[in-house]
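Could you have a look at this structure, given as structure tokens, before my questions?
Missing here is one protein chain; the remaining ones are kept as they sit in the complex.
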Amino acid sequence: MIIEGKERIWKDYQKDIAEDNYYYARSCIRQNFFPGSEATFLRILISELGKDVYDDPNHTTCTGIAYHSDIVPLETTMTVVARHFALMTSAGYKNFVPSCITSFGLYTEIIETWYEFPETLEKTRENLYKATRREFEIPDNLAHTSDIIFKYRNEIEKKAKYKLVNKKTGEPLKIVEHIGCHYSKMFPHKGIGGAEYPYVLAGMVDSWGGSVIDYPERRHCCGFGFRQYAVKANRGYSISCSKKKFDSMAPYKPDMIITNCPGCPYFFDRWQYALSEMEGITYGENGNGIPAFTYEEVAGLVLGYDPWDLGLQLHQVACEPVLDKMGIDYIPENKYKGLNNIDLGKPEKATHLKFY
Amino acid sequence: MKNFGYTIQNDRQIDYDKNDTKLYDFVAESEKSIRTCIFCGTCSATCTASKFTDLSLRRIILYLKRGLNESLKKEIESCMLCGKCNLACPRGVNTRNVILNIKRGIEHYEL
Amino acid sequence: MNFDYFVLPFCIGALILFTILSTRYAMWIVKLPRIDKRKAWLGILKFKFIGSIWEVFRESLLHRKIFKINAMLGWMHMSFAFGWFLLIVIGAMESKFHKSRVFNMPYDPIFLRYFEHNTHGFFFAEGFTFIMDLILLILLTATILAISKRVYSNLFGLKRTTKLILGDKIALYSLWTIFPLRFLAESFTSGLYNNGGFLTGTFGNIFASFLPLQMLEYPFWWAYSSALCLFFIFLPFSRYMHIPTEIFLIYLRNCGIRTSKNHTGYTEFEIYSCSRCGICIDKCQLTDVMQNKTQGVYFIQQIRRNILSSETAYNCLLCGRCTTYCPVGIDINKVRLLKRHDFAPENGFNFNYLDEKVTVAPFEYDVIYFAGCMTHLTPTIKNSMVKILNKSGDRYIFLDKEGSICCGKPLLFAGNEKQARELKYENKKLINKTGAKTLVTSCPICYNIFKNEYNLTIEVLHHSQYIKRLIENKKITLSKSQLNVVYHDPCELSRTNNVYDEPREILNAIANLQTTNHEKDNALCCGGSLGNFVISETERNKITNNMVAKLSEHKPDVIVTACPLCKKTMNKQSDVPINDISELVSNAILQEKNY
Partner (left out) sequence: MAKKNVIVIGGGIAGMESASYLSAMGFNVTLLEKSNELGGHLLNWERLFPTMRYGKQVIDFLAKGIDFEQINKVLNVEIKSIEKKNTQFCVELSNGKTFFGDSILITTGYDLFDAHRKEEYGYGIYNNVITSADLEKIFMSGNPITTTDGKTPKRIGIVHCVGSRDEKVGHVYCSKVCCVTGVKQAIEIKEKMPETEVFNFYMDMRMYGMHFEALYKKAQEKYGIQFIRGRLSEAAENIDGTIVLKVEDTLAGRPLKMNVDILVLLVGFVPSKGSKEVGKLMGLNIGINGFYKTKDQHTLTNVSNIDGVFFAGSCTGPKTITNTITDARAAASSVASYLLGFDLHKRDIENHEEFWLYDSK
């Protein structure tokens, strides 16, 4: 591996990211899969970095799932997206920050379409006006939330309590970075580092002391794909994709996977459980599995947030071995205690995958 | 083992490194001309047996080169060795000897 | 009793030879299949050996076939074989007369001159002595010819011959010395006792004038005996094994035994009858295009030494030229085919699909037309035949119009007897279903197997035969053109099935048929043969090129053949147009038919 070669490419794929004043668009599924992540993003930006972020309750789905499942036509999607921009405009913001990769991809696609085919923009304006009497401006700056964390990765590093380092050996943790397909595969120039060697997550890992693993199936999809997981019988495609990636990364003995997509961490996490139950295979050391985190979770860990506040108990692959490696202080008993110390109840024990 | 209502798909990918090319090597050793096949398909198109079955010598040679021995075993059974392919081949591949040697190789390695 | 210690080597040699030969022959006879054994015994009862004796005399002594190939070579063989035979027969008579005893020691006639000096008088001096000297002279010239053959093999029409192995060399060199030694020994004795015939007596006197014959006589009789001993001992391990074996082969063949599909005792007789003369090397068209030692003689040699490789077994065009020219009449093609069984893949064939997929509607037909796989690659032949068949007025069915089941011959070529049987079964079923009385095929390969191995109850014709019959029955009328044509005999039609005349008669009727040097038995293979699995395309092309050049020598307008494979093969290489006989006939059909 010639790192200078990658740096050359990273130089070619830079993007402008707004400094402050973000209009925040939540992700439908992230709120359900790993709700701690979005909360952590807001906490980091507002409390740690003192940025102005507007979390708008009127915001709806971007229709991405339906659009990619061929249920909603593009025109409808454009109008919904236009409504989001209208909400942003009326709230007085110009920098749009979606939390979901698919939303990010969709916003990018639609804005590009409007540029390429101005008549569709006019049509959308008309549709939106007819439907809601709203008007909108295209955002000055569109960035994914991981772009924002990337932008402030060094500030986070300055405030860090922990590093992505094995505390006992001093070795950097080996980390697999996985970007969502819709982040830059459609528009390489809209992603930091492009599509082939994306840097958005690798940059965070670099800054926070970890070392990034480049393994052969790095580019492969996690298998999430809306149509695959939505239909039960099709989930075989999805799990096979994830398995291919696990098999490919296994020789590198990764300590964790960091992702920036709603689906990827979820499926990397759940499929490890499913694979262990279906075929008895586990990845990672001692049957622990390889924890798959969102970048907010990793940032939160680095900043010393309580893992249970980050929502790490929602992962099926146990996070404790990694926390121990990093030397993070946590109270194991609190794992399944909710707010106000209510006992949430322990999940059923997996057959093969280790459980703490 | 639990059943979640879906199965893990076998990869359709040919993993060349895992494939066993010993049968191809066996055949190429005694009939070098097989190496010059360019997969044009002339042989398959003229084949007497292909009228009735899925037999395609082009595909058989391809499978052989890729070490997909299991796939070709069945297919080659219907060849009647009539030799039309030998006459049609633009590269002068000695197709009948190729076929004989594939069969010999299958016996030799007990595939 | 005449005895001296020098007779011992001869006696020991002869005994060893006898023992080895009788053991071997006994084993081979045991190895004959039961039906062949029966034929061999019945042969004795039916006096088959009388015909055999005549053939042995003709071939083993006079070497008629070798004479046909080259007179010098024939002369050499004949003088050796027939001369030696006479020497033995007349020698034995001489010794009998001399002693007037019914039983002599077997060495007696051989060394008679040493023991009996009283050979004066008309009967012996002018009679036996003269004859024996004459025979010896013939044998000496034969020896000289044999030695010069080693040096000037071209004189004997042999371009290439086999290399000698150790056993061959010892046997050969001892053979070369036998008659000169006898001559010297007899001359020395004659010189000493002043007797002997025109040869030994004369040379005896000359030698006596300057040589100490007293000292030389005895050692030379020893040397003579030793040379015979050496020859006898090494004979079974050399090419000269063919001399005694051929006699048995001729007998067995006359009893109706033929090369079967398995390696039997008869095969053993065949392969040991090979003299490794190398005639098959020159006749083989592969010789010009490759270095591989695959010709009949090498093939048989490999079987004898048990080192036969699949490459040798399969590297043969199966044209049959070697079989035609083999002086001992070994059916090399059939031996080659039976040997292929050992190398043919047993498994991996499945023709079940034929049963379900190939059907024919039963109907009363006169004629079945079976084009054959190769004919489908030469559609003009197919179309011509359809035109001819339509003209013929016969009710015919084009059996393999929509694709065919292979006749099975190509599988037989591969050594896959069992699998070929399945195809035969399927085809036979179809043929029988049609209810036709005649099967016409365009492909000589199909013709061969339909005719000889299908055991069909109906008549099988090659299209040339069928056309001939149509002409005779005036079902078609043909016009004669001014085309100069030569005819190329396809191997499977001509040498294998003796269909020589029908195509020629047709061609004489519709064109000017010219003769070539390569006709009938001497016809060349086109090189496209399905029999050879080994040669490369380049080598095939060379064979074709060579033979096309020979056929085009007299610049014919068209080279005509009667085989789709020959046509397709020659077409690739020839400047002269190649036509199947059916195409010519189809063009010659007169449009108006007189009723």
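Letters A, B and C mark the chains in the order given here, with residues in each chain numbered from 1 onward.
Everything below uses one rule, namely that a residue touches a chain if its C-beta (ideal position, glycine included) is under 8 Å from a C-beta of that chain, and two chains touch if they have at least 3 such contacts.
A quick note: this is a predicted structure, and the numbers were derived from the prediction, not measured.
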Contact list for the unshown chain, restricted to visible chains: A, B
Touch criterion as defined above, residue of A:Asp55, A:Asp214 or A:Glu279 at the omitted chain: A:Asp214
Residues in chain B touching the chain absent from view: 12-17, 28, 32-33, 35-39, 58-59, 62-63, 65-66, 68, 91
Residues of chain A in contact with the chain not shown: 1-2, 4-6, 8-9, 194, 196-197, 214-219, 251-252
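Criterion: only the chains that are shown with their structure count from here on.
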Overall pattern in which the protein chains touch one another (line/ring/star/complete/other): line
Chain closest to the assembly centre - both centres taken as Cα means: B
Between chain A and chain C, centroid-to-centroid distance (C-alpha), Å: 86
Interchain centroid distance [CA atoms averaged], chain B/chain C, Å: 40
Sites on chain B at which at least two other chains make contact: none
Footprint of chain B on chain A - complex, ascending: 232-237, 239-240, 243-244, 274-275, 277-280, 351
Residues of chain B defined as touching chain A within the complex: 1-9, 11
Complex interface listing, chain B residues touching chain C: 30, 33, 46, 48-49, 51-53, 73, 76-84, 86-89, 92-94, 96-97, 100, 102-104, 106-107
